[in-house]
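One chain of protein is taken out of this complex; the other chains stay put.
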Amino acid sequence: MSAGHHHERPASEAELRARALEALLVERGLVSTDAIDAVVSYYEQDVGPQNGARAVARAWLDEAYRGRLLERPGDALAELGFGGMEGHNMTVVANTPAVHNVIVCTLCSCYPWPVLGLPPSWYKSEAYRARVVAEPRAVLREFGLELAADVDVRVWDSSAEVRYLVLPMRPPGTGELAEEQLAARVTRDCMIGTAVP
Amino acid sequence: MSAGHHHERPASEAELRARALEALLVERGLVSTDAIDAVVSYYEQDVGPQNGARAVARAWLDEAYRGRLLERPGDALAELGFGGMEGHNMTVVANTPAVHNVIVCTLCSCYPWPVLGLPPSWYKSEAYRARVVAEPRAVLREFGLELAADVDVRVWDSSAEVRYLVLPMRPPGTGELAEEQLAARVTRDCMIGTAVP
Amino acid sequence: MDGAHDMGGMHGFGPVAVPGGELPYHERWEPRIFALHLLTGFEGLGAGPGGRQTREEMDPAGYLAASYYERWTWSAEQRLLRKGTIAPGEVEAMMARLAAGEAAPEHEDPAMSRRVVERLQRRAPMDPPPADARFAAGDRVRVRRMRPQGHTRCPRYVRGATGTVERVHGADRLPDLTTYGEPARPEPVYSVAFASPDLWGPSDEPPFTVLLDLWDSYLEPT
Partner (left out) sequence: MDGAHDMGGMHGFGPVAVPGGELPYHERWEPRIFALHLLTGFEGLGAGPGGRQTREEMDPAGYLAASYYERWTWSAEQRLLRKGTIAPGEVEAMMARLAAGEAAPEHEDPAMSRRVVERLQRRAPMDPPPADARFAAGDRVRVRRMRPQGHTRCPRYVRGATGTVERVHGADRLPDLTTYGEPARPEPVYSVAFASPDLWGPSDEPPFTVLLDLWDSYLEPT
C-alpha cells in the first residue's frame, strides 16, 4: 500500500513533506514503492518483541541456552534466526533479585531492532531520554514498577554500537508452562526494563 | 503613551497577550499607565550607557577616582549619582594590555542596569549566552574585535547578584580630550567587552 | 532546574551578531511588559518564584521557541495567576476585547510612578563577606556535581570542574532555597576562576579564563 490514499483529514505539513520526499524518489525510480512497503512490513510483521520474548523463554527453560545468550548473545540469537541491523553487537543483561536493568539511548533512539522491533514512542521521548539516567525509580514508578530500595538499578545508556536486551527473571508459578506460553508472558517493556513479567 | 494605539499591522499573539495583561491590571487600578510609562522612560531617557561612559571617562582622567571605582565601585558610581536595581553589587574589571574582560549571563540576562541601561538583544540571545563562555574569541571576532593570542580573555558569567562593568583602556591620542569628549568614545559594547574604544 | 535556559557551551544557536541585535527591543509592547513585570513585583501582585525562576519552568521547547519578551509575558502571567490577581481565562477574554478593537483602558496614579522610580534607584548591597569564609583567594575548589530539581545559580558547565577562588564577594542566601521560601543563612559568595581547558578540554582557541560567582554550598575542597 502506498502513501497518499484515503486521507480522511487534510494532511499536516509534516505528512505532506514526508509524502513529497517519497513521491520525488519514486517518480524518478530511485526507490520503489514495494521496497518501502517491505521495510514497513518487515518491522510490523516479521520482527518485533516476539523475537526477544522467544529468546527469553528459551533461556528460562534451557540453562545452556541462557549461558550462551549471556556469553555470546549474537550467536545465541542467531540460533533462533534473529540478527541484523541495530543488533550487530548485542549485550544481554540479566535481572536478578539484587539487580534490575533498564535500557535507554539518551542521545538518540538506539534500540535492538532484531529482537524488539521499532521502539515505542515513550522510549524515544525527551522525557525518557532525560530522566531515566537521573531518576530511574521515578520513571519506573510511572510504569507501575516499584522496586525494593536495596535493588541495584542499572541503567544502560546505549551510547555506542552495542544494543541491549534485558533478560527478566522468570516469574514464580510458571513451572508448568511451555516455551510458547512463557514467551507470551514476556512483554516488550520487560525486555526494556520498565516492567517485569 | 499607552499601548494599544496606532497599530499599523495586526497585533501578534504575543503582543496581544502582553497588552491584555497590562489592560487587565490597569482596568482594575492595580497598576497605572503612567507608572509603566515612567519605567520605560527611565531606561530610555535617564539611565543608559551614558552613565557607565561617564564613570569610565572620569576614571581615565582621575587616578584617584579610578582607584575608588575598582576598589569600591558601588560608592564610586554613587558619587556620580548612579545606582539602584541590578546594580547593588557592582564589580568593575579593568582591561590592560595583558587582560581583556567580557561580561555575560549564561543562565538569564543579568546586566548592570544603572550604568548600562537595558541590554541589547544580542546580549540576551541564546547564541551569546551559549558561546561566549566557550569560544570568546570567535564571538569577539563577530564584533570585529581581534585580540592578540597572548591576551588573557576573562569572561565573567554573572551567576550571582554581582553585576560587572568593563573599564576599557584609554585609547592613544586622547590626551587633549575633556571628560565629556572622552565619554563619547566609550560605547556600550566597550563596557560589555565586545568592543574597545 | 537543568532546563533550556542553562545555555553555557551549547551549540547550534548560530551567530551572535545579527541585524537588529543592537537594540534592547523592537516593538513597543516589549518595554511595557518589562515595566509591567517589575510593577507586579513591586506592588505585590504576583506570587511564588520570581520572574526569572518562573521562566525557567517553561517547557524547553516553549522556552526556545519564545522570544525574550514573550518569556517575560509568560512569567508575568504565571505570577499573577498564582497570586489570584487574575483568574484563568481573563487574559484570553481581554485579548478578544482588544482584538475586536476596544481601546485599552488607562489609569493614572502619579504616586505609583514616583514609588516605582524610587524603587529602581534604591540601593541594597549584599552583606559584607563573613570573616570565617571556608575558602580564601588562591584556594583551589571543585564545583559539586548536582542535578537540582529547582532554581539554581550553578550552571551545568562548571559542575565537577576545578577552579581557583579569586575573591570573596560577600554573603548572600542560597537562591536554591530562597526561591521557594525555604530558610537559608547568608553564606559566602566567591568569584571562582576556571582555566578554559578545565571546563572544555582542548579547543581551537588559546586558553582563556571563565569566572563565575558561586555560593559556598556549590563548592567543595579539592
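Which chain is which? They are A, B and C, in the order written, and residues in each are numbered from 1.
The definition used in the following text is that a contact is a pair of C-beta atoms (placed from the backbone, for glycine too) under 8 Å apart; a residue touches a chain by one contact, two chains touch by 3 or more.
In this text, all values refer to a predicted model and were calculated from it rather than measured experimentally.
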{"item": "Omitted-chain contact residue, chosen from A:A76, A:V139 or A:L165", "value": "A:V139"}
{"item": "Positions on subunit A contacted by the hidden chain, ascending", "value": "2-5, 11, 14-27, 29-40, 42-44, 74, 78, 83-85, 88-89, 91, 106-109, 117-122, 124-139, 142-143, 149-150, 152-162"}
{"item": "Where the missing chain touches subunit C, by residue", "value": "1-4, 9-14, 57-61, 63-65, 144-147, 149, 156, 159-161, 197-203"}
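Here is the rule we go by: only the chains that are shown with their structure count from here on.
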{"item": "Chain located farthest away, centre of subunit C as origin (C-alpha)", "value": "A"}
{"item": "Chain whose Cα mean lies nearest the overall Cα mean", "value": "C"}
{"item": "Distance from subunit C to subunit A - Cα centre to Cα centre, in angstrom", "value": "41"}
{"item": "Distance between chain centroids, defined by C-alpha means - subunit B, subunit C (Å)", "value": "16"}
{"item": "Mean-CA-position distance for subunit B and subunit A (Å)", "value": "53"}
{"item": "Residues of subunit A whose C-beta touches two or more other chains", "value": "none"}
{"item": "Multi-partner residues of subunit C (each touching 2 or more other chains)", "value": "none"}
